[in-house]
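Once you've had a glance at the structure underneath, I'll fire off some questions.
As you look at this complex, bear in mind that one protein chain is not there, while each of the others sits in place.
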Amino acid sequence: MSSSFGEIFKITNFGESHGKCVGVVIDGCPAGLPLTEEDIQIEVDKRRPNSGAGQTARQEEDKVEVLSGVFQGYTTGAPICLLVWNRDIDSSEYERMRFLPRPGHADYAAWKKYAGFNDYRGGGRFSGRVTVSLVMAGAVAKKLLKLKNIEVLAHTIQIGEIQAEASTPEMIRQNVYQNPLRCTDLAAAVKMSRLIEQTGQEGDSLGGVIEALALNMPAGLGEPYFDTLEGQIAKALLAIPAVKGVEFGAGFQAALKRGSQNNDPLVIRNEGIETDTNNSGGATGGLSNGMPLVVRVAVKPTPSIALEQKTVDIQKMIETDIKIRGRHDVCIVPRAVIVVESMIAVTLCDLALRAGLIARVIK
Amino acid sequence: MSSSFGEIFKITNFGESHGKCVGVVIDGCPAGLPLTEEDIQIEVDKRRPNSGAGQTARQEEDKVEVLSGVFQGYTTGAPICLLVWNRDIDSSEYERMRFLPRPGHADYAAWKKYAGFNDYRGGGRFSGRVTVSLVMAGAVAKKLLKLKNIEVLAHTIQIGEIQAEASTPEMIRQNVYQNPLRCTDLAAAVKMSRLIEQTGQEGDSLGGVIEALALNMPAGLGEPYFDTLEGQIAKALLAIPAVKGVEFGAGFQAALKRGSQNNDPLVIRNEGIETDTNNSGGATGGLSNGMPLVVRVAVKPTPSIALEQKTVDIQKMIETDIKIRGRHDVCIVPRAVIVVESMIAVTLCDLALRAGLIARVIK
Amino acid sequence: MSSSFGEIFKITNFGESHGKCVGVVIDGCPAGLPLTEEDIQIEVDKRRPNSGAGQTARQEEDKVEVLSGVFQGYTTGAPICLLVWNRDIDSSEYERMRFLPRPGHADYAAWKKYAGFNDYRGGGRFSGRVTVSLVMAGAVAKKLLKLKNIEVLAHTIQIGEIQAEASTPEMIRQNVYQNPLRCTDLAAAVKMSRLIEQTGQEGDSLGGVIEALALNMPAGLGEPYFDTLEGQIAKALLAIPAVKGVEFGAGFQAALKRGSQNNDPLVIRNEGIETDTNNSGGATGGLSNGMPLVVRVAVKPTPSIALEQKTVDIQKMIETDIKIRGRHDVCIVPRAVIVVESMIAVTLCDLALRAGLIARVIK
Partner (left out) sequence: MSSSFGEIFKITNFGESHGKCVGVVIDGCPAGLPLTEEDIQIEVDKRRPNSGAGQTARQEEDKVEVLSGVFQGYTTGAPICLLVWNRDIDSSEYERMRFLPRPGHADYAAWKKYAGFNDYRGGGRFSGRVTVSLVMAGAVAKKLLKLKNIEVLAHTIQIGEIQAEASTPEMIRQNVYQNPLRCTDLAAAVKMSRLIEQTGQEGDSLGGVIEALALNMPAGLGEPYFDTLEGQIAKALLAIPAVKGVEFGAGFQAALKRGSQNNDPLVIRNEGIETDTNNSGGATGGLSNGMPLVVRVAVKPTPSIALEQKTVDIQKMIETDIKIRGRHDVCIVPRAVIVVESMIAVTLCDLALRAGLIARVIK
């Protein structure tokens, strides 16, 4: 396990799906940032399933507690430990499946790596549940970024084969959390809901694509050669369970373009330098170039499905079938939107501190 | 700049396109690995343009020198410094363009980040030239992986709109370096060559897609929560100039699948556990699962094109045109194949050491 | 703040003297280690003042809670969060001294660094209270080291001008925790007690010297060039408040010796290679050499004293006097013994994992 991310704004998460709690320690947060439990609670609440659109029925209160690093309403410069306690846990189902690795899950790989000592209940450390720690860290990161006017926005652009129409930042800002699908194209959202409902009834699951933007980006974030803007963000996003691909700007479509189409011409706008197009997605040479960061992630369909699947009993070493019971999101894409947003915020915050853009004390 | 990558097998590169040299220090390589300059030279030579298929005419001898860390034919456990000297450099062209950031290049972002102090000649630190350091490091990594029978293979699967047919590992192994396109589908390779030639004549450039495999992967490589197998590899690959997207297994196509289609059923094969399909690309829960690693990277078209482009004179702050003269690869995809291979090898080597799969001394 | 230590066995602590809790996250602990709350409680209890010998009267229950990373009695490979809640806190005294930095304390430096946002109550992050996190981490480290038969022992060898006679490992093992002074020379311990009592009555405080050993050390621990055995241990020990010096083997006395006196001749003993003397303190070239590690730390006198002292009112910028009220250890040396032991254990554990001596899974 290597549960830390970031060089200056460094987060270390802990906790498992069916353990006592999920938490995160943020070390290196500047002193002097106003911070309340409510600031973090608001973000954590965005991760909740707030509709019947095929999301898990587990009641997660997720009441955030600040255990350290905040004094008299401000961060102190000391590590900030944030925690939510786990509740409403029934692990009995997982005893039955202990030696039956669920296809598409980490079960088999984790069993090999940890020689069976890993906490297998609810996926343990590999559960989507643990992403609440990322959202808590993201809440703090967003507050820091706001000081520099940097804003991170994410939204669902595809679920299964249903794609949303393009949207403006203003549309995302207004609509995304009003909407259980986290999709700004309301017509598409209706279709997505229906598809999720239908797929759930079939005992199956869905994936999708999330797009994220970072606005008001300064030029120069990123620490090449290896800690590039894109590399750090991709690494952060691939830590989110179910993410299988990351692309920036034109991304895989860039492969089809000519240089003359893909290059973004520089122009003068608002007395500053911008590019006329943004095929780069805001990053050139591993550095932000002042244009909006544009990143898309592919989310695979939820591996937990009600349909019977083939697997191997790893104790008896025989092929067998498995049927996963209980509550599972048919599609985790909408709930992952805030997680994507959070991890981008955490990454940008760390890079902004590394570049000296955010000071070590907020005055 | 943050020019180091890896936790145990840690590489630190240095050098610029038009500086004295390009080099890399590998720290943490186990002692006792047989290593010669020839081992590294063979790999570096694969990065050479070995055909007229639209690649740069710059004569890069790239004679590898081992400056430290090897004694009597074996690695010593001390840092290994590998270096190639730069030759055949004409920087005059870059004086003319000093204040004219080339569209699609790092020029503008770097100028902002380093306040104009960056070495702008030939792109300096951001030049594809610097990737020779990655290939040198990869050569050592591959030798270590070979001890565990792990093999990394990469090949061109798309240039512009031309896609290659699927190929087997054996086909890649046999054909890829016999072929200036690094493409195993020879019919497609011919078309790619023609397209490159034609596009070059038009003064334009091309991108493409590279696919890489790692075979004989043990289960359990990857250090979640954050140093996942996919995250570390994506970060490594996004350090390669022009890479704009990374996906694993089904990747972005997974978004279109149902869980029942995308989940890989576990089966018993060769007395071990495998999955029947490999939509996961060999990674679940951020860990290798014993199946081949499958990763694809999107490479954008070479930003240096002969066509006139719009830019801004950053000294005079006026919009203007730029025409880039000189030799440039119309398509860097084929030359990037060995670089992709190398960075995957470096990443796997580090993860294998972190997992204790490769010992700290080779006996 | 940089609250993490270690590369593989990485600890991250959090919490303040008068905050909610003090805790530590241990990331990178191998899976499969049997671990109970009791294992850790035993160590934490050693940090308690168990006599009237001038130690603080604060009742610290310090009931250890394991929040994550342990399942069915074994470590899982996931981060282990350990925590004690703070109780019995009266912070009123510190409001009075808010702008009166206490001489010898971190108050002034912290106020400058964190621009006054630091939690000043009870010294906040800089309080000796926080060392309970180190002891919790040490408890886990010791269990891992025990697997390799490595044992860490520390004891008081000097308090004020009173020095203890030399002692054998067996004497330390038997006596040190039977004894509130943590001193194996019982005659010296009596004198130390008296000195502490008398000095306390005078409103003053005492420092001292702690010696630590690590027995059954394998050769080869340490990762030069920079992460030397001595360097890592010194860094770990200097994180303990009040430690002002660290020396190994002959230490500062080596300056007075000739090479012929200080060099340790190699000899064959018990069919292995040892050195006849141990002036090196078990470390040569930054590596353990198989002999017992011997390290001594200088502990300054407790800065909190009852006597009136000169300071500056940093708000009014005038010189003034300060009188610190309340309960304070006259001499923290005895309570620091377990902390020294713990930090050495944590360091050795990390180096043993880095050297591959301890496996990533305990089977």
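By letter and in written order, the chains are A, B and C; residue numbering begins at 1 in each of them.
Basically, a contact is a pair of C-beta atoms (placed from the backbone, for glycine too) under 8 Å apart; a residue touches a chain by one contact, two chains touch by 3 or more.
All values derive from a computational prediction rather than experimental measurement.
Considering the whole complex, the residue from C:D27, C:E247 or C:E341 that touches the absent chain is C:E247. One of C:S193, C:T284 or C:S342 touches the chain omitted from the figure, and that residue is C:T284. Interface note: of C:I89, C:L186, C:A298 or C:A359, the residue touching the hidden chain in the full complex is C:A298.
Looking at C:Q158, C:S193 or C:S342, the residue that reaches the missing chain in the full complex is C:Q158.
Where chain A meets the chain that is not shown, the touching residues are 7-8, 354-356, 359-360. Although one chain is not displayed, chain C still touches it through residues 1-5, 7, 13, 101, 103-110, 112-113, 125-126, 130, 158-161, 199, 203-209, 219-220, 222-228, 230-232, 234-236, 238-239, 241, 243-268, 273, 275-276, 279-281, 283-290, 298-305, 307, 309-312, 314, 317-319, 354-355. Against the chain not shown here, chain B presents residues 1-4, 10, 12-16, 19-21, 23, 25, 27-28, 31-32, 67-69, 71, 74-81, 83, 113-115, 117-119, 121, 124-125, 361, 363.
The rule is short, and it goes like this: only the chains that are shown with their structure count from here on.
On superposing C-alpha atoms, the copy chain B sits rotated by 180° relative to chain C, to the nearest 5.
Inter-chain centre distance (chain A to chain B, centres taken as mean C-alpha positions): 27 Å. Shown for chain C are the residues that touch two or more other chains, of which there are none.
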